[in-house]
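Omission of a single protein chain aside, the complex is shown with its protein chains in their original locations.
Chain naming follows the written order as A, B and C, and within any one chain the residues start at number 1.
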Amino acid sequence: MAQYAWVIAVMPVLAFLIILFTLRRIKEKAAYVAIAATGAGLLLSLGVLATVWGGRIFTYQTTWLTAGKLTLKIGMYIDPLAAVMLVVVTTVSLLVQIYSIGYMKGEKRLSWYYAAVSLFTASMLSLVIANNFLQLYISWELVGLCSYLLIGFWYEKKSASSAAMKAFIITRIGDVGFFLGLALLFVNTHTFDFSAVRQIVAAGSLGAGTLTAIALLFFAGAAGKSAQFPLHVWLPDAMEGPTPVSALIHAATMVAAGVYLVARSFFIFEAAHPAALQVVAGIGAFTAILAAVIAVTMTDIKKVLAYSTISQLGFMMAALGVGGYTAAIFHLTTHAFFKALLFLGAGSVIHGAGTQNIYEMGGLLKKMKVTGWTFLIATLSIAGIVPLSGFWSKDEILTEAAKSGNYIILGVLLVTAFLTAFYMFRLYFVVFTGPVRDEHAHESPAVMTYPLLILAVPAALLGLAGSPLLGNWFTKFIALPGAEHIAAAPDYLMMGLSTAAALAGIGFSYVLYGRRAVTAWSVVNSLSSFSWLNTTFVDKTIRDGLRVTLGISNGLARFDTRFVDGIVNGVGGVIGTFSRYFSRANSGFIQRYAMRFVIAFMLLAVAVYFVLVR
Amino acid sequence: MSGQLLAFWALSFVILSGALYIVMTKNIMHAVFMHLLTMSMIAAVYGLLHADFMAAMQVLIYAGAVTAMVVFALMLTKSQSRPDGAGIAVDNQQRGASFLTAAGFLAVVIYVLVPQKWAVHEAAPVVKSDVAAMGAIIFKSYILPFEVISVILLAALIGVIVLARKED
Amino acid sequence: MVPLQYYIIMSAILFTIGIYGVLARRNAILVLLSVEIMFNAVNINFMAFSAYITPATMVGQIYTIFAVASGAAEIGIGLAIILLIYRGRETVNVDEVNMLKW
Partner (left out) sequence: MAIALPFLIALALVIFVLSNIVFFMWAEFKISGRVADRFGPMETGRWHGWAQPLADILKFLNKEDIIPANADKLIFRVAPFVGFIPVVMVLAAIPYTNKIFVRDFDIAVFFVIALSSFTFVSMVMGGWASGNKYSLLGAFRAAGMLLSYELPLGLAIAGVVMLSATLSLIGIVQQQTVWNIVLQPIGFLVFMVAMQAELQRSPFDLAVAESELVAGYSVEYSGMRYAMFQLGEFFGLWALASMAVLLFLGGWHGPYLPGIVWFFIKFYGIFLFLAFSRVSVPRVRPDQLMDLGWKILLPSALVNIVITATLIVLVPHYQVPLAVSEFVILIAALYLMRRVLK
């Protein structure tokens, strides 16, 4: 089964091509093509997951191109991690595509939307099954491109096109790091293949310094893609894209690619200097708390969720940083579902209420039953309430943090957990409870609510798979090969702490927003300085940095135009002058050609006669 | 000097002067008819080579077909508006260069060809061409080229019709 | 008996005259006639070689048949093209039909 995993990635490509070549004619039917491709991909993914059930690993590869001694291969590396990611990506993608039928109804570029989503799905799947870093990098850039295309889907809007460019450029900053890391890796190992690199790293022939540099450069790429401080600023702006796209790309899948990259190359981080992982943990934790604080101040429903996403990605990075590989992946998986659910629910709300400002909503639970209840499930899940999946994965991370003995990180993460519960319930209370502010709000069509219901199931229950009370099954399943498995006993202290933080956050939120006992503004205003730090300081720094880069680029460009182009133009000019002279010979006067032909034939005959015959 | 040689000299004289007339004259219609005369004399040369069939074929094609086509083309394109053909420049500006080129070509060819020794067959050139034998050769050894040439002629026929008909 | 060389030289001269005509004539129909002269010079050569060197197999004669047939096809197509050019450009002068350049 696993050897056909490439089919999963190829089918969306086919869908993309079909839609692309029939762009004008296919119209709404594009949705069915894309959904069919992704649905088939989901079934295959489940099959692949079943194949790798026992923890088996499959690799397939074939030569892509050969240049001199260099042979580049493409292939698949199907391990439990890849299989899980396949299922996550195809499931979320499928549900988002179905949901989009309702959400994007009447859109005039609908077929293009589905083409881009299909291309994105294909790229993401290819990223997941890649067996070497080069293929991963190509897919990485492809998903970046799709992200750009979809953020700027409504490119008539200035804000959308600027947001698309911002996303592209800022992730590009990280990608430069990733690329340099790749180059460094290849120079030292002469291979891109995961297994080969793993063996070389295990053999210890690479210096710790080199490995640390590679690890940090990779992390730069991951930070760009996964919106880690200070490269997180693009993600809130990316909310200009259609909401289903936000759910798919900017919540569930693509932004997780950074986490995936770090997880895939975790053996490099482990072999590197411990500082590398500490940087990951530090930046992750800082991002988590910073984004959580900013989320509290946001009034746009999608922005709240965007910062929440950044915060949760910080959680995952922090987990990786403290060595919680499986915890990070577990959280990635659960987060993919409940955050997708949240975004789709937000989309449903926006669809029904016609606004994104949470203070223009209110009491929507009465109007939108399905959306409201599923949203509540997801909110409880992300807040970390006991049997729901968010609880188990967050608890896992906290346990790992505690186990690593890094109590600063643990503290920060606990505060973040409290803030998470607070801002999520703030959102929930403002939007779904209280007085009805918009009488025209209505429930979304079934094509949108059913994906919500379906997503609610994993959002609520998936965590049980990794529950230490139920035997830590998920952890065992995706644990790194060779790494001895730590039988994590249930850490009741951590469970208690995290539950306490979550309940405190919910309670605080209930007081402020549910009952409105205290004026919310005083609290929120006191937090808005963090927002300033974010919007003004980081953006400005990045802008200045870009300006410096631009200056260097301009200098180089001037060198290029003056000197390099001067040479090229000079050569071209000389040739051009000769050509102009010679092209006069091509007068269009055919008998002149004939005469030249006769003369040339004569000379040739004479030459042949004297050389060969004589 | 045998009768054959005499005939050869006479025919060569007519052919070469006819050809020269074709490439020199200002009167295109004269050139066309002189062309027919030249071709007929070439047919006579074929007769001298005992190839009666080819001689008849040459006459048939040039008298029956080519001259007709050329005359029709002349009439359809106002190449020759008056019978005396005056007032139309029929040579281009590279006349002198062409003459030199042709002369050089002739020099090269003569220089190369004249000293050659040819393996002349002992029965030659008095063997009479047998039409039946020739037919047998064409339809046995050369059947493929024969069919190909028939396809080429068909293609040319269709092509000429497509090209020359007025679109309406 | 006429030596073979005589035929060869006669056809060479005829061919040269044809070349001159092709190069120097302005009227496309005259150019075509000159091409025909060249064709026939070649055919004379074939016929002479056939008669003198391979009288039994008649290779040259058969080749001449094919050459004459393709020559007929060529002049038909050539005249049709001249006719088309005349319709489009009101001229059959080769040096005035010089749009295809540079």
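FYI, a contact is a pair of C-beta atoms (placed from the backbone, for glycine too) under 8 Å apart; a residue touches a chain by one contact, two chains touch by 3 or more.
This is a predicted model, so every value here is computed, not measured.
Asker: Write out, one label after another, the shown chains that touch the chain missing from the document.
Answerer: Spelled out, the missing chain touches these shown chains: B.
Asker: Using the definition of touch stated at the top, determine which of B:19, B:42 or B:57 touches the missing chain.
Answerer: Residue touching the absent chain, from the options given: B:57.
Asker: Taking the full complex into account, find the residue in B:5, B:24 or B:71 that is in contact with the omitted chain.
Answerer: B:71
Asker: In the full complex, which of B:15, B:36 or B:109 touches the chain missing from this view?
Answerer: Considering the complete complex, B:36 is the one touching the chain left out.
Asker: Touching the hidden chain in the full complex, which residues of subunit B are there? Just list them.
Answerer: So the residues of subunit B touching the unseen chain are 27, 29-30, 33, 36, 52-53, 56-57, 59-60, 63-65, 67-68, 71-72, 75, 83-84, 130-132.
As a convention for this text, only the chains that are shown with their structure count from here on.
Asker: What whole-number Å value describes the gap between the mean CA coordinates of subunit A and subunit C?
Answerer: 74
Asker: Measuring centre to centre with CA averages, how many angstrom lie between subunit A and subunit B?
Answerer: Distance between chain centres: 79 Å.
Asker: Quick one: report the Å distance separating subunit B from subunit C, using the average Cα coordinate of each chain.
Answerer: Centre separation, subunit B to subunit C: 6 Å.
Asker: Note the residues in subunit B that touch 2 or more other chains, in rising order.
Answerer: In subunit B, the residues touching two or more other chains are 92, 94, 97-98, 101-102, 105.
Asker: Hey, what residues on subunit C touch two or more of the other chains?
Answerer: Those would be 19, 23-24, 94-95.
Asker: Per the contact definition, I'd like the list of subunit B residues that touch subunit A in the complex.
Answerer: 92, 94, 97-98, 101-102, 104-105, 108, 112
Asker: Within their complex, state which residues of subunit B touch subunit C.
Answerer: Going through subunit B, the ones touching subunit C are 2, 4-5, 8, 12, 15-16, 19-20, 22-23, 28, 31-32, 35, 38-39, 42, 45-46, 48-51, 53-54, 57-58, 61, 65-66, 69-70, 72-74, 76-79, 88-95, 97-99, 101-103, 105-106, 109-110, 113-114, 118-121, 123-127, 129, 133-134, 137-138, 142, 145-146, 149, 152-153, 155-157, 159-160, 163-164, 166.
Asker: Going by the contact rule set out above, which residues of subunit C touch subunit A in the complex?
Answerer: Within the complex, subunit C touches subunit A at residues 19, 22-24, 31, 94-95, 97-102.
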